[in-house]
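Only a portion of the chains appears, each positioned as in the full assembly.
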Amino acid sequence: MQSHDNLAPVMSGISPTPHRVGTPADSETDIGTRIHALAARLFPICRSITGDGVRETLGILGQHIDLTQHEIPTGTQVFDWVVPPEWNIRDAYIKDASGRKIINLAESNLHVVSYSNPIHRIMQLSELKAHIHTLPDQPDLIPYRTSYYSEQWGLCMSHNTFLALEDGDYEVLIDAEKTVGHLTYGEYLHKGTSDKEVLLSAHICHPSLANDNCSSLALLTMLGKTMRARNTHYSYRFLFAPGTIGALSWLAENEARVGRIDHGLIVSCVGDGGGPTYKRSRLGNATIDRAMESVLCTGNRQAIMQDFSPYGYDERQYCSPGFNLPVGLFQRSGFGTFPEYHTSADNMTFITPENLALSFRIITEVIDILETNWTPVNLFPKGEPQLGRRGLYASLGGDKSAGQTSMAFLWVLNLADGAHSLLDISLRSGLPYTDIFHAAQLLLAKGLLRNGPNKTAKH
Amino acid sequence: MQSHDNLAPVMSGISPTPHRVGTPADSETDIGTRIHALAARLFPICRSITGDGVRETLGILGQHIDLTQHEIPTGTQVFDWVVPPEWNIRDAYIKDASGRKIINLAESNLHVVSYSNPIHRIMQLSELKAHIHTLPDQPDLIPYRTSYYSEQWGLCMSHNTFLALEDGDYEVLIDAEKTVGHLTYGEYLHKGTSDKEVLLSAHICHPSLANDNCSSLALLTMLGKTMRARNTHYSYRFLFAPGTIGALSWLAENEARVGRIDHGLIVSCVGDGGGPTYKRSRLGNATIDRAMESVLCTGNRQAIMQDFSPYGYDERQYCSPGFNLPVGLFQRSGFGTFPEYHTSADNMTFITPENLALSFRIITEVIDILETNWTPVNLFPKGEPQLGRRGLYASLGGDKSAGQTSMAFLWVLNLADGAHSLLDISLRSGLPYTDIFHAAQLLLAKGLLRNGPNKTAKH
């Protein structure tokens, strides 16, 4: 029998009072401010799937957590893929005949198609046009485009800038190079008492896009930093890797050890005010999926819950049939659903400390569930035990309904048959896990429950 | 093979024609009138969880059915509870300085908080106020309040009366006493050919509240009286016990025999025009749950169907994890959902003979299902047998649809594979059980079916 005292210190300290998603507590704005500030430092850096932008970013994250930087050589086979050449860029612009710079990498690193081949030539507008990408429906915005794994060059600009281009000669410079080098990713392990792991991963390959994904890089870093003070059961692996090839590289290097991952979350776009959105793992009913449902959908909370589909972020790799790991995707607005997505409007004004704080809170609540979930067994299973004489029930009767606190006691006692964990009880009752947990801890302390064998293993 | 003749006498005689819930047949108003008259006799009595009010109520019920009165001594341990002292009250009032009675127990026994400690003192309004309960949102009504298992005194009045109280001295009398005595409950057993039981239970602890629960005390009593003329398969146990502690006392005394309960219903608030409302047993898919669904939701009927939750009436005890009995809750309006709930507006004008008759009919139809359900086996399973030459099908063809009668024949024959009971067929087809039953009896009489082994046991 696990005692109350063993369990109590595990909770994150977040108030058990259920808040509507969308309304963070005042005390949480501080963490939001710190995440926002870190994201702002990352925003200007020109990242891609390889190159110094990733290293510079990891360097900043490493000022907060004890990050290990991994370098995978160009040409390394990772499953069906090969680590590509390292891409670095120094400068890029288009100058018109008068020498005026139409676009300039220094102003926005979205101006260059990521992984573009280098070029430096004078050319006619007609030739140039074939290499320019714009968004006719959002004429003020610069699109974000990539050309990984293909040999082409390209530049991006607002459609209005494009329409204003006059015939004539233009000097086009993309001072980039693809060289034999490395793919870089960063990893931080928060050690728990168990070597079973929770994977928390954010893609690091996007350049100056604030929500996608400076928000998540900063949030996970601050989460890792915060957790240093917490003794956990699980070990928590934080991964900051380029999309697809980075996740595949990590999987290839850790193939023998992926069985340690009991739960996982891909995190992206966590700074805007949309959603929250959760896409379930391929398993569909893993503990991580159910914990997310409890956090996002009990009480009065509402969220967008999606079944797994094989398009998105790196859950595509973790949930491929050869791995089929219990890894879901957490976002605020879902990718592709907000107009700022993959444009220059995804900037630092698009994400806010309040939204980041709420996203932080949601992930923390999920971790609280993973850490604290247990299976109660009612020691007075015949009828209800008398809560009133234990101070657990209002002394005056006749009101229309039991309060939410009383309901939590009643649900825990009724489902404490050894077949339902606290997470199960939260989902069955529709009450927030925090309410169920605190009710169960009080009942345990009062001697009404014992801690049963944990029947809700891994997934 | 069970013959038609063995089955036919079992039905209650209620017409197989499906009525919309809400429209009782004319022939049923008589039973409604009798239930209403009995409820009116019970209404004025000041009941509580113990005391002479319960005994007086059981005495009246015992004029109709052969009721056994059980007395459990104060101090008896029942599971986690102890039977409390017996509470009796003779008088209560508040007198103002002029000697005028502001409230008077003789006018409404809701004026006293049930189980209130006694008091007799002159006091200032300021002191008195702390002990007065009102309903500010329903200022004309007196609330119903209880203080079981705690030591306090209190009085209830309308909020308008409360607001009109002027400063000054008041004489407060609650001439009540808590003494070593007994908890009282009543029990009536209608014996069937089997010792398997159907439990029908109504709480007897509420004072002058007509719907909650004079309606159910009267309805179950009249049901028991009516059933004396009926030979049944099951034995029917009628229980009239105080809420919670009464149910627990019965369970404690009968613990070794609860396995005999194959089906059960808690009945409350059956005299108003709302609902009908059914809350499923904790098992969720017990035969009683499915029988109720057939009665309430087939044909054109509509009802409020709720999954089990651990707040409500004595289903809380019967469905505790240590018993987990197949016991549901039947109501018209659900508790707490109607404005008259637990107020002085829940009086004899709030319940009507028509509504009581319909509630009676619904419970009777459920009993009909429990008594008559059988599993047909089609003796002509290859293709349809020719119904026309047996007079079971219209002789002229070409109409748009088969009538409901023909549909009942077709559904029974199609699902008569030995794996579906008549109740199963009613639920799968959406046709009322009475239609399915009568179709099956005709098909049995015509030699098209045999009675298969009953695969729909207990639950």
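When the chains are written out, they are named A and B in that same order, and each has its own residue count from 1.
Throughout what follows, contacts are C-beta pairs under 8 Å (C-beta built on N, C-alpha and C of every residue); 3 or more make two chains touch, one makes a residue touch a chain.
Please read all numbers here as calculations on a predicted model, not as lab measurements.
Taking the whole complex of the structure file rather than the 2 chains in place, the copy count of the single sequence reaches 3.
Throughout what follows, only the chains that are shown with their structure count from here on.
Spacing of chain A relative to chain B, judged by their CA centroids, is 52 angstrom.
Here chain B touches chain A in the complex through residues 78-81, 113, 133, 143-150, 152, 154, 244, 247-248, 251, 255, 282, 309-311, 316-317, 319-324, 335-336, 341-342, going by the rule given at the top.
Touching chain B in their complex are the following residues of chain A: 378, 380-386, 388-389, 395-402, 406-407, 410-411, 413-417, 429.
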